[in-house]
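Yeah, one chain of the complex is gone here, protein chain that is, but the others are all in their spots.
So that you can tell them apart, the chains are marked A, B and C in the order they are listed, and the count of residues begins at 1 in each.
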Amino acid sequence: MTSAEPLIQTTRAHRVRRTRRSRMRMALKNAPLSAWFGMGVILCYVVIALFAPLIAPYRETQVFSEAFAPWSHEFTFGTDQLGRDMLTRLIYGARNTIGIAFITTTFSFAAGMTLGLLAAMYRGWLDQLLSRAVDVLMSIPSLIFALMLLSIFGSSIPSLILIIALLDSTRVFRLARAVGLNVVVMEYVEVAQLRGEGPVWMLRKEILPNVLPPLIAEFGLRFCFVFLTIAALSFLGVGIQPPSADWGSMVRENATLITYGDVTPLLPAGAIALLTVAVNFVVDWFLHSTSGLRDEK
Amino acid sequence: MRLNSVAKTVLQRLGLGLITLFIVSIIIFSAVAMLPGDFAKATLGQSATPETVAALQHEIGLDRPPVERYFSWVGKMLKGDFGSSFASRTGYRRTVAEIIAPRLYNTIFLAVMTALIAVPLALGLGIVAALYRNSWFDRVVNTVTLTTISFPEFFIAYMLAFLIISRDTFAGTEFAQSLPAWLAISINWTLNVVPKFPTLANINDETPFWDHVWRAALPSITLTLVIVAHMMRMTRAAILNMLSSPYIDMARLKGMGPMVVVVRHALPNAWAPIVTVVAFNLAYLIVGVVIVEVVFVYPGVGQLMVDAVRSRDVPVVQACALVFAAAYILLNLIADIISIATNPRLLHPR
Amino acid sequence: MSESGYKLRIAQSLIGRGKVSRRDFIHLGLAAGLTVAASDQIFVTVARAQPQQGGFAKLGMAHGATTDSIDPAGYPDTFTQTAFSGAMSNGLTEVNAKGEIQPDLAESFESSNAAKTWVFKLRKGVTFHNGKTVTAEDVVTSMRYHMGGDTKSAAKSLLESVSDIKADGPETVVFTLNSGNADFPYIMSDYHFVIMPSVDGKADWASGSRTGAFVLENFQPGVSAKLKRNPNFFKNGRPYLDEVEFIAITDLAARMAALSTGEVDYIGRADLKTLGMLKRNPKIEIIEVTGYGHYTLPMNVTMAPFDNPDVRMAMKWAINRQEIADKIFLGHATVANDNPIAPAIKFYKNPVPQHRFDPEKARHYLKKAGMEKLKVDLSVADAAFAGAVDAAALIRETAAQCGIEVNVIREAEDAYWDNIWLKKPWCASYWSGRATADWMFTQAFAAESSWNESFWKNPRFNELLVQARAETDEAKRAAMYGEMQQLTHDDGGSIVLVFNNFVSAKSKKLGHGDIAPNWENDGLKMAERWWIAQA
Partner (left out) sequence: MKSSNVIARERGTDLLTVRDLHVEGFSDERWHPIVRGVNVSLKRGEVLGLIGESGAGKSTIGLAAMGYAKPGCRITQGSVVFDGADLLSMSEARRRRLRGSRIAYVAQSAAAWFNPAHRLLDQTVETAVAHGIASRGEANRDAVELYKRLQLPEPETIGFRYPHQVSGGQLQRAMTAMAMVCRPDLIVFDEPTTALDVTTQVEVLASIRRIVEDFNTAAIYVTHDLAVVAQMADRIMVLRHGQTVEEAVTRQMLAAPTQEYTRTLWAVRKLVKPEIEARDHLLTIDNVTAAYAGRVKVLVDVSIKVPRGRTVALVGESGSGKSTLARVVTGLLPAISGSISFDGQPLPLSLKQRPKDLLRRIQMIYQSPDSALNPRQTVEDIIARPLEFYLGLKGEQRDRRIGELMHMIEMDESFLDRLPGELSGGQKQRICIARAVAANPDLIICDEVTSALDQIVQEEILKLLMRLQRELGVSYIFITHDISTVRAIADKVVVMHQGKVVEQGSKTEVLTTPHAAYTELLLSSVPEMDPDWLTQLLARRKNRGILDAAG
């Protein structure tokens, strides 16, 4: 008792109100250079996506007389095959691509995470059923399956989003279940169980916050891979409705130019690559700082 | 006793695998049935007339109800008969087995060839990156591999093709002429160091072995670039994870050098996650290479399946899907068995 | 002309037959007062221009699928057409480089009874690859293969007007038609109508034994087909090549790269986007031929708003054809004028006025139809033709300036012809073209045709169509076809955007004569007609 008292006094003297915000600020202060770079890039992308109409020099579908115009003062990155300003398309592409990728990833995580955590929590037949269903889905070649589903339901943006989300959610399920299994054996979950908490509380308050770090990291990666899936699908002939610009399709449309050393297709491809690298930098740092993975010491 | 429990697991997994295959076949069959059009309409295309479509449908049995067709297919499957392609005609039978067999060989050939390059490369890079983590080597390898996976595969393939074309054409480009002479010459020299790999990998069953290897070089390099990043990052993470284990400190305290620590002490315990990710990537090499096959005109199963889906050639689609699913299941099973075999806790229970 | 000059000319003519070596020729040139370089130059130029015997060519085709077969009921695309119809087989007639019809397996043909009866005389002593002699019986069974209720042939409709075929002796075949058709020999040149041996009264296609310049050696569906020279080919001196391999390269970039790196000697359907860059390669040559093929946007005239001719006219003025030709086809197309008959075809007459992008006229016709604004759906997919989606995007922009809002719907490529074409009110379509005006009109514009894609039923047009078919007076026929072309232009439901050019590319080491415009790949006959220049 006596020895506890001075301890309290010292902590009171140093007391700082530790809110979520102040914790975040602390973490940010200590972020390494790569993470800052990553966050800067992501921020730029988000700003560009949100304010595309204000930033872009022309309208998204505006056609000029000269197709494949060279880089010039008027058209910073030249024009595309129809004479649309490349820079404008890239800027609007950010909006469409990031929007679609974000919605898709959100859907796949909402579904995969909920089911994965439920499976981890309840085990038994529910786990068996879901795990086997995921096995089945994963054993079907996903690209070809997506192609078939898109042919059945038509390649509109909503069905594109839902189908990619469905196929992606299988991996999320596996990850969520695996991480969830590590968390459900923790004693604080047992405490909640002993207290008599219901499933919603268990999932939302006890398990979810503790499985988030690796899942958020995965979110970053999956988010980037959606672009690649869209590019691959447009390679096979199904993709986003024109005249909307999206990077995946833009890479595909101009890809043949690269065999002659024309840099045009590098622009959208580079935009994707830069974002992927940026997201990964942030993810690495995030994982490191929440030590969900003991990647670096 | 121990072997029995491992064998039991394997048998159980095989059983589950068969059920999975069965469900996959139902899903694929239904999906093809739901696709607009059928084989007859797809082959006749723009020139289809109702009568010719009906005649073709009748010949290949498409006029029967789908459920009946599915069960007759299952019945034949159980007898080991994959059936014939819809492209067969009277007097000209093309069995699914004879269509798939050479392509499956090609697919496996490419997968094995790529794996032989990619797996040692990924493990080596992963180990070295883990050993010298946060060094410039680690950072460069990480960023480069990340960049390669963030480009679409076909894009990487085209860039490789560009390199090959540039061997001959670089000197003549305006770009080359705008460079200082020494630079242009050295770039040209560098380009010519690259072997002139064929950009067409159109092998057939008469292609000799080494020619096959030669022709499959570019597809293999493309796929290597695509999968190395994933495997390398996983190897690095798994080893780093192990490096924080007490027994690694122990090995160091026993005076072991860094290479011995990683190879003898960390790696044997990291096999399970590494093997899992390798199996995942091998499965990808068999199942997911459609695009590379198309770009390099490599006759593999992926392209066959896409073709078959386009022409609604149900027996071929079914067989391809089953081959893929079986490959996926088997590879995962093998990965699990290796995980058990490399883990004394599972192999030698108390 | 000096004696040495005369010898030189003789020698030049011998180069082509491979009878004069380069060295000998240079000696002759020196004797005639030429320098070594100059005579070598002549040798090379001449050698290229003259057919040479021997050699092996690899031909990259833009198509090819694993479902391909040598069955002539199919032949869905250029791979099967060029390899199995063009190289391996012959029909009764063929179209030459000038677009004229000429006998092929037939020696001659003539019509009687107002073009209702056609008599084809076969060449004598032609054998199939298996050694069997070609008889009239083989021709009859080969044709019947595409006829009747249970045929699966895609060419069935072409023979719908044939009421009877019979053999008249071993070398004569008589076709009887329901109605007169002066262009019937053109129909016989269709790539489906290859002559196969008759076995037990049935056409035997599966053996692959045909009459063509090449014999099938190895065929891997969707990959490649290898053929070797038919030593018993009936055309003297042909083919020039010893061996050809057709390689399916469906990916554009892969095709271009394969030609650039010398993996193949020829590619069909070159990538227009990178054509300029390909041209820079000194070893490569571009081949461009204006064909009969054309891209259309059929409007269903039985549905609103296209049932109003003024709306149709407004649409025709609201499209910038030149821009489409320039941007979608990068100039490798000829602007059309809502007339499906290509300039190269006999009886072609350009209707007036030329439809071009004119917002004033479009608004005028729209107003005439009683509308201020118009909103229409346009269903497209690149399955209709490569670039259809992009073309629709351009149309959307130009039509907007005329008060017409075009809502572009990208449809699934799979089953496009089944679900969209002939189903949606306005969509995109492609015709590979027909060799005669009658053929084209009969299939795509005749009231009763099941492929009348705009459901256009103009009484005057249909009346003229029947009359012109049986009319043997050239001048009268020309007048009738002229009027019909004007009718489709003014009243028809099909917007014909452009005629496509066949753009292919080849290595300079391949030699060839004039290129036929009727189909791609030199009228599908490139294997038979082309050679490897020695130089």
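Going forward, a residue touches a chain if its C-beta (ideal position, glycine included) is under 8 Å from a C-beta of that chain, and two chains touch if they have at least 3 such contacts.
None of these values were measured; they are calculated from a predicted model.
Undergrad: Determine which of the presented chains are touched by the chain that is not presented, and list them.
TA: A, B
Undergrad: Looking at B:M34, B:A101, B:L183 or B:M250, which makes contact with the chain not pictured?
TA: B:M250
Undergrad: So which bits of chain A touch the chain we can't see?
TA: 1, 3-5, 8, 11-12, 15, 17-19, 30, 186-188, 190-191, 193-197, 205-206, 209-210, 297
Undergrad: Touching the absent chain: which residues on chain B qualify?
TA: 243-247, 249-257, 260, 265, 268-269, 342-345, 348, 350
One rule holds for everything that comes next: only the chains that are shown with their structure count from here on.
Undergrad: Relative to the centroid of every protein C-alpha atom displayed, which chain's own C-alpha centroid is closest?
TA: B
Undergrad: A-B versus A-C: which has more C-beta pairs touching?
TA: If we tally the contacting C-beta pairs, A-B comes out ahead.
Undergrad: How far is the middle of chain B from the middle of chain C, if each middle is the mean of its Cα atoms, in Å?
TA: Here the centre of chain C sits 39 Å away from the centre of chain B.
Undergrad: Taking each chain's centre as its mean C-alpha position, how far apart are chain A and chain B in Å?
TA: Going by mean C-alpha positions, chain A sits 24 Å from chain B.
Undergrad: Going through chain B residue by residue, note those that touch at least 2 other chains and give them in order.
TA: 35-36, 158, 161, 165, 173, 294
Undergrad: When you check chain A against every other chain, which residues touch at least two of them?
TA: If we look for residues of chain A contacting two or more partner chains, we find 151, 255-256, 258-260.
Undergrad: Which residues, counting only chain C, touch chain B once they are in their complex?
TA: Listed in rising order, the residues are 65-69, 71, 74, 76, 149-157, 205-206, 218, 220-224, 247-251, 253-254, 257-258, 260-261, 263-264, 280-282, 412, 414-415, 417-419, 421, 430, 450-451.
Undergrad: For the complex, which residues does chain B have touching chain C?
TA: Within the complex, chain B contacts chain C at residues 35-37, 40-52, 55-56, 58-59, 85-87, 89, 91-92, 94, 99, 102, 158, 161, 164-165, 168-169, 172-173, 196, 198-200, 202, 204-206, 294-297, 299, 303-304, 307-308, 310-311, 313, 316.
Undergrad: What residues of chain A sit close enough to touch chain B in their complex?
TA: 132, 135-136, 138-145, 147-149, 151-152, 224, 228, 231-232, 235-236, 248, 251-252, 255-256, 258-261, 265, 269, 272-273, 275-277, 280, 293-297
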